[in-house]
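The complex appears here without one of its protein chains, the remainder shown in place.
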Amino acid sequence: MANEPFNIVSTYRRLLAEDEDLTMPVAAIEALIQGLANTPASTVSETLDLVSKLTAQLKQSIPNSISLSAGTDLFQQYLISNLQRPSDRGDFDQIRAHLVQNGKLFVERAKAARETIAGFGRHFIRDGDVVLTNGGSRVVGSLLRSAAESSNNRGSIRFKVIYVISPNKTAMEDESTANIAALRERDIPVATIPSTAVAYCIGQVTQCFVGAEGVVENGGIVSRMGTYQIGMLAKAAGKPFYVVSESHKFVRLYPINQQDLGIEQDVVDFRTAKGSVKDDEGAERSERDEGVADMEGKEGAGGKAAICEPHEAVDYTPPHLISGIITESGVLLPSAVSEELIKIWF
Amino acid sequence: MPAATVGQTPSLSTFVKSLKTNSIESSIELLASLLKRRQIKNSRQCALATAQLLLRVVAAERIKDPQKLIDRIRDVGRRLVAAQPREMAVGNIVRRILGVVREVIESQAGDDGSGSSAPSTPTSPAHRQSKRPMISHSFSSFTPLSHSAAMPYDMHPRPGTPMDSSASTVDGMADLAAPRRPGLASSASYASTAPQNASLLSFLEHPLGRSPAGTPPSRNSPRMTPVQSSTELNKEKIDIKAEVIDGIKELLDELEVVDTQIAESALDHIHSNETILTTTSSQTVQKFLSTAARKRKFTVIHAEAYPNDHEITHATILNGGKKSSGEDEEADERWKPLTALGITVILIPDTAVFALMSRINKVILAPHTVLANGSLLAAAGASTIALAAQAHHVPVVVLSGVYKLSPVYPFDTQELIEYGDPGKVVPFEEGDFMSKIDVQNPLYDFVDAELVSLYVTNLGGCAPSFLYRIVADHYRVEDTDLSAKTG
């Protein structure tokens, strides 16, 4: 019942590569559905077993599994709640068939959510605003684009954008480049600054929008490295700091600090002339990290997941820095996130 | 109600009186103009007037189709809100009443319907539901806030939204063709019906089970056709009317007792020998303090709220609760001044707030409106008081009836601020000054949620971060945007 010819990891990667608009949680769900389609499971428990195996496999091989775990968890929970009702035995095949057949539809819905969020854009952006944003978040990009378009329609609303771009040339930066180009095309003045210049600029900013890889249980977010400091600077300057995220990115994770994300990131790398200090403390260090992961109970058995690439590194922004989370169903206060997640799982 | 003198300045009482004689149309016009001219301005009075008017509207309406009633109320509400868009209490009451109507309709429909939706009906769906009650549609409870909060006034960003109101009343006819999984589709009450995409799982829901526009899944069983349901509803129209009227009366009662209810928790918040700072002449705060004063001794420092409210503030401090002339229907709502209850009251100009804040234990404020994210609008100067309190780590307690809670999200706080008569700042006699200098008199201040430590409502105390939930409990998503065109 395990892996067979179907490879969840490659499917996941392929899906993401094929459609650059796809978010990680949705790709994960999509991959799981394909896995389900490829595997003839006949009982509920077999299906659930399969799904959790695939999930574990996927999480293990992807360095930063936070975002995709939002999708897998959601999917698992959906299956559990729908398959495990006593009288619904007959529905099992139906549900399965439904899922398999409609995989594409889910993806479309997830994308529609982004458009819905983008529709909110114009209410957040007012005349004369200076918006600060970072990274290549697609949903932030579409929100700004929508605001730009609506501002053109309304004529009077003019706003400017400051894009914080990462110093190293990466795929992610390409994304922000696309966003920037799209905005400039729509006659919106965009400035790009390195992340080191955020504090310098924050005074003239009216509000910040950031994307998120995952919205965690306490209403905080896990997002591209650098988001946390933007949040802190925005807070210090008293500027609203909005997170833009589809609600399927809500993830059942409760980090208590930056080290508690359950993923290994090689961000702080002490070096001497002899090389990285970590090499000496390596054993000790990985032990400690594993401990954290175990407590979290997220990582399966097996070895550690691969270390994140520097450009994929994330940080955790605590909820008190967040003014609101813009989802497809409206603006949530960080305090409302917990309620939503509680309701899914209990 | 003591006899009002003829030619009195228009006020809530004259309006309520006129309601009995005037035609509905002219009453609506009258209230709209009273609101426009700010002749009724305190938020509670606006709420009372709106509720009274709508009571009259509902009573006069011949209800053939409940949807018509909803449309009618929305229409009246729209006019009132348009007359004074910054007076949130009006819109809040309209939404509450719409909620009442919807609830009545739904419970009627539920009773008449196949029974599949009534939680109490011992059918198998309900049974299943009790086992797994939380799956999908109960998420809606988060949606109302967030969703509604996202849409002030004229806004309609989501393509599916216009469907919501129609869907909720016409009971999702679009769904009928779909093969539904009965258990999941029914939800605890129709009240919690979510708009599409409401839940985290929603995008995994049966795609075919939903209309393309994302109409919320309804409680309908396939057996129940819309025709049936509407005929059944028609049969119940008289009851609907009576129940809606009862509901509005309950709301009126709530408005009457709201201050008393808030005051009930006074002893939970005020201890002996405290020094409490407050401002303006809020009846809610005064009642709260006098309730505590019956048991405990403390000191009140009262900032006078110059230039808009200082006279009435002085009057409140000196004479207690005695409303000025026009509002005599509230004449029974008198209370002694705090000084008569043995409380030392120190009247200060607003300027002294910062100087004294270091010696104050608690700040008690009454808002004009509370917004969905926990921030609030209050009399000008409140922001300074709240900031000074924060600078000195003094807790700020906000006393607010639920009727002041608005589902509006403050996208632009400046938009919500009302400006008053500059003649209160500089007398008009000083013509030269007035003509050459731009004199402004903002009436309200925006106070951010993070400056508030605690809200005390008639339902009890809660943190500002939890207000979203109370908003969600009281307003229907469909009604958030009153100006939206209905289905």
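Letters A and B name the chains as they come in the text, with residue numbers starting at 1 for each one.
The rule we apply is simple: a residue touches a chain if its C-beta (ideal position, glycine included) is under 8 Å from a C-beta of that chain, and two chains touch if they have at least 3 such contacts.
Simple rule for what comes next: contacts and distances are computed from a predicted model.
Chain not shown in the complex: UniProt lists it as "Translation initiation factor eIF2B subunit delta", one of "Phosphatidylinositol-glycan biosynthesis class F protein", "E2 ubiquitin-conjugating enzyme", "Translation initiation factor eIF2B subunit delta" or "GPI transamidase component PIG-T". Contacts of the undisplayed chain with visible chains (whole complex): A, B. From the options B:254, B:350 or B:473, the residue with contact to the unseen chain in the full assembly is B:350. Checked against the full complex, the candidates B:66, B:99 or B:307 give a single residue touching the omitted chain, namely B:307. Mapped onto subunit B, contacts with the missing chain fall at residues 9, 301, 304-308, 310-311, 314-315, 317-319, 322, 324-325, 337, 339, 342-356, 358-359, 379-381, 383-384, 387-388, 391, 414, 417, 424-427, 432-433, 436-442, 445-446. Mapped onto subunit A, the interface with the missing chain covers residues 203, 237-238.
The rule is short, and it goes like this: only the chains that are shown with their structure count from here on.
With each centre defined as the average position of its C-alpha atoms, the distance from subunit A to subunit B rounds to 36 Å. Residues of subunit A touching subunit B in their complex: 29, 74-75, 77-78, 81-82, 85, 87-88, 91, 98-99, 102, 105-106, 109-110, 112-113, 116, 119-120, 122-124, 126, 247-248, 250, 323-324, 326-336, 339-340, 343-344, 346. Those residues of subunit B lying in contact with subunit A across their complex are 124, 128, 131-132, 134-135, 138-139, 142-143, 145-152, 155, 157-159, 181, 183-184, 195, 197-201, 203-204, 206-207, 373-374, 409, 411-412, 463, 465-466, 468-469.
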